[in-house]
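Every protein chain except one is present and positioned as in the full complex.
Should a chain be cited, it is by its letter among A, B, C and D, assigned in written order, with residues numbered from 1 in that chain.
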Amino acid sequence: MDTVALLLTLRLALVTTAILLVLAVPLAYWLAFTRSRWKTLIQAVCSLPIVLPPTVLGFYLLVGLGPSTAFGRAITHVLGHPLAFSFAGLVVGSVLYSLPFAVQPLTSGFAAVDRSLLDAATTLGSGRWDRMARVVLPLSRGSLLTAGVLSFAHTVGEFGVVLMIGGNLPGATRTLSIALYDQVQDFQYAQANRTALFLLAICLLALMFLYSRGQRRDSRSSDLA
Amino acid sequence: MDTVALLLTLRLALVTTAILLVLAVPLAYWLAFTRSRWKTLIQAVCSLPIVLPPTVLGFYLLVGLGPSTAFGRAITHVLGHPLAFSFAGLVVGSVLYSLPFAVQPLTSGFAAVDRSLLDAATTLGSGRWDRMARVVLPLSRGSLLTAGVLSFAHTVGEFGVVLMIGGNLPGATRTLSIALYDQVQDFQYAQANRTALFLLAICLLALMFLYSRGQRRDSRSSDLA
Amino acid sequence: MPDLPISIAANAPWLSAHIEHHFQRDRAGFTLHLDFTASAQRTVVFGPSGSGKSSLLRAIAGLLQPDVASIQLHGTVVCQNMRGRQQRFFLAPEKRRVGLVMQNPAVFPHLTAARNVAFALHGTEKSAQKEKTIRLLQLVEADTLADRWPRELSGGQLQRVAIARTLAAEPSVLLLDEPFAALDAQSRQTISQNVHAWARERQVPVLTVTHNLEEAFAAGEEVLTMEEGRILAQGTPEQVLFEQREQLLQMLHATPSPGSVDNLRGK
Amino acid sequence: MPDLPISIAANAPWLSAHIEHHFQRDRAGFTLHLDFTASAQRTVVFGPSGSGKSSLLRAIAGLLQPDVASIQLHGTVVCQNMRGRQQRFFLAPEKRRVGLVMQNPAVFPHLTAARNVAFALHGTEKSAQKEKTIRLLQLVEADTLADRWPRELSGGQLQRVAIARTLAAEPSVLLLDEPFAALDAQSRQTISQNVHAWARERQVPVLTVTHNLEEAFAAGEEVLTMEEGRILAQGTPEQVLFEQREQLLQMLHATPSPGSVDNLRGK
Partner (left out) sequence: QTKALRIAAAADLQPVLPAFVANFEKSSGTHAEVSYASSATLATQILNGAPYDLFLAANLAFPQKIVDASLAVEPSPVPYAQGSLVLWARRGVLPQSLTMQSLTDPSVHRIAVADPIHAPYGAAAMAAIQSLGLKTALQPKLVFAENIAQAAQFGQSGNADCALISKTIAITPTMRQAGRFVPVPVTAYPPIRQGAVILRNAPDKQAAENFLSYLQSPAGRNLLLSSGLEPPTQ
């Protein structure tokens, strides 16, 4: 097992998921409740990143963040190094690529929250953001779980974007998915099988833990489906 | 523009999304309402396909569906040709790879349906599957939309699995995502930009159409968020 | 069913229920323990908040599966799960033909009022469906609301749609859980009369949970009072509700007569 | 506000409302058109189902933004949106300090009863929070239910939690939309008395929507009757509800006295 790659992968997936949730929750909240004319456009734009093949998205990121654009030069100047081929670059790519998997379930989850509960919260003096934190989010637990799980798992398995803007540098941008790809490409099947099984096993455990904690306790249950 | 590849891509995405919804709706319905001990395990297993890098998943499919396994031989015998390098093979791969994007949002959407509405439907003589069709599904419109959009968009952009089991055969398995990848690899940037823009534009229109139709009309609306 | 107290009266009981159920959540918990029969065309259940009235109705409808139970409707066993008996039986709620109007109207938010009513008519012929829907909406004075979405209806209007929807399913037993709570006295009287006329025509017995004395007197041939999950008394309204009526009368007499009506600031 | 009919009485009006609103959905539609002031400590709104009572309360609380409106609470403008005037103002509902108990209790399903009550106490000191929560739950006779989840509560219990929750926010105005509809006569009386005592102590005016005559007589110093979105009459209960009372008395007297009490089949 490539422990360095595993730790890097877990770090990338955790950081990406955390950033995604922080970005996606307010965005989805806005999308779920706005009456703006821009709503459908923005909602559609948020789903676009997955329409492009990951390597192609990675290519555009590589060019956009690289020395050939003013933006890329500015970032390079500020950071002292280009964003590509660094952990931060991977995070940017993964966040962009997994954005739809966070925004989309959250938006539909938020929109499904019973409005009369929001009305009640409001008359109790709860403002817009307080309602989000104390009513909408807890009631959208299922969608939060969905958003988190899809973002996390997708980042773990992510490969094209990471390969393209990461550059497969051991310790910095060589994630387990790339290591696994390399092993398969290199006909090291026994090792690849071990890596894949190990990856699947830890993800299975993590997911089972999440799912078992995500059960709802809050609806009057008849024994029906 | 590679029209053949475009049409193939759309066909693949539509067929995959349709099959996914047909599979995922009953599965998610079961997951949302069961009290079985196996629930969390099965839910976790359904999320696993995206944990593996797509090319690696494709590799295992290639091996699993090939003549070296009994299953692969049986399929080859029935179809008269191996599943790999055929449209049907792409469909199998895409369905498997996008399964989490359909099952996960549907499960959380179904679980969020107000139980008292199900109780009401039941006392009106509506059985398990009728309740699903006439109460749960319409009330989970947002989640259905999410599942459909994520499955569709992800299949359009899908690349690794298709590359691995497709064989890049024009008209049969060369999707637009692979064509686009090839263009980038060949440094044909002008052409790649055109293809990418075109792909983004049609997907944007399709998504905006879907989102504008998916608005909820069914909750007492105070003007609050 | 030798262990059930079946009264051998002129009109056989349409409901015979033995129900024991313990809600586990609390250390204290709540125990439902009922054993009674109902044979009147109109029965009223009276009892304080939290005494188990809704739970009783849910058990009859099959939405609650009691720990121990034997329930017969029109002489047919729908739930049999007695202590020490091997054989168990639980008829699925959708097969019981029990009409239940729940305390919370639970009108389907994705269907208009008319389509809520037509929900149970699914599969029957379109024009008949339409006609029946209109007739039932008229019965609850809601025919002008046919095309409204639930979010556009008031509390009382929702309750009326829920009643019409339940009648559409042609139940063989009607259970009403405070069905008129959100209605003004006049609508309440009219609609209650309509519903009971509907039921009498079809010989469908009606069990009503209510907190309203007038309603109990108007609708009940028999009254059942509950407390803490048990049945306190069963009898005619006059027998069972004597005390409550006296209180109410006293209160109404105590309030003074109105002054001159000119005082009214009409608008 | 020279165009508002402010009565220069001993007790100044706590509410002065001019509200016009048209619900667009139907060809027919529904128009709310109200112009009144309220100055009594206890006001009761009476009116048939669908006459606009809940909409009135929602407009005062800020959950409904009327087409045209001028609403003052305790002399402060909370909504100003008059035809032909440039200047508009709409105070966000969460800033109005209006306590509203809705017709549908809307208890938060993800919080226990106690935590529902403590919802508005967020940010204050833990032990004070706890103590206040318990006191308020006692006030609605629900202190034994503190740790229950909403799905484990009966209809009336939910309503009581909703009342306690609203009081916890220390509103300066209390609007109750059929708050005791799911309660039996006795709880209704006790809890209603408790709530009104709470309000009187704090000089918080109470506006109650009810269909219950007894409640109207008990709680109302002033009664407002509505019909089809308009105010029909405003006055004391005796003036406004005279007719309804007579009807009820007649009905109660018409029912025979009880037979011998031995007839009771007690359990």
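Please note the rule applied: a residue touches a chain if its C-beta (ideal position, glycine included) is under 8 Å from a C-beta of that chain, and two chains touch if they have at least 3 such contacts.
Model, not experiment: these values are computed from the prediction.
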Which displayed chains the unshown chain touches: A, B
Touch list for chain A against the chain that is not drawn: 55, 59, 62-63, 66-68, 76, 81-82, 84-85, 163-164, 167-170, 174, 182, 184-187, 189
Interface residues of chain B (partner: the chain not displayed): 59, 62-63, 65-68, 72, 81-82, 84-85, 163-165, 167-169, 182, 184-187
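By definition in this document, only the chains that are shown with their structure count from here on.
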Greatest separation from chain C - chain, by CA centre: A
Between chain B and chain D, centroid-to-centroid distance (C-alpha), Å: 50
Inter-centroid spacing, chain C versus chain B (mean Cα positions, whole Å): 46
Where chain B touches two or more other chains at once, by residue number: 114, 116, 119, 122, 219-222, 224
Touching two or more other chains - residue numbers and ranges from chain D: 58, 63, 93, 104, 149, 152
Touching residues (chain side chain D, partner chain C) in the complex: 23, 25-26, 28, 35-36, 46-50, 53-55, 103-104, 144, 147-149, 152-157, 160, 177-178, 181-188, 211-214, 217-218, 230-240, 242, 244-245, 247-249, 251-253, 255-259, 261, 263-267
Of chain A, residues touching chain D in the complex: 114, 116-117, 119-127, 130, 134-135, 138-139, 141, 217-221
Residues of chain D touching chain A in the complex: 58, 61-63, 92-100, 102, 104, 106-110, 119-120, 122, 149-152, 162, 165-166, 168-169
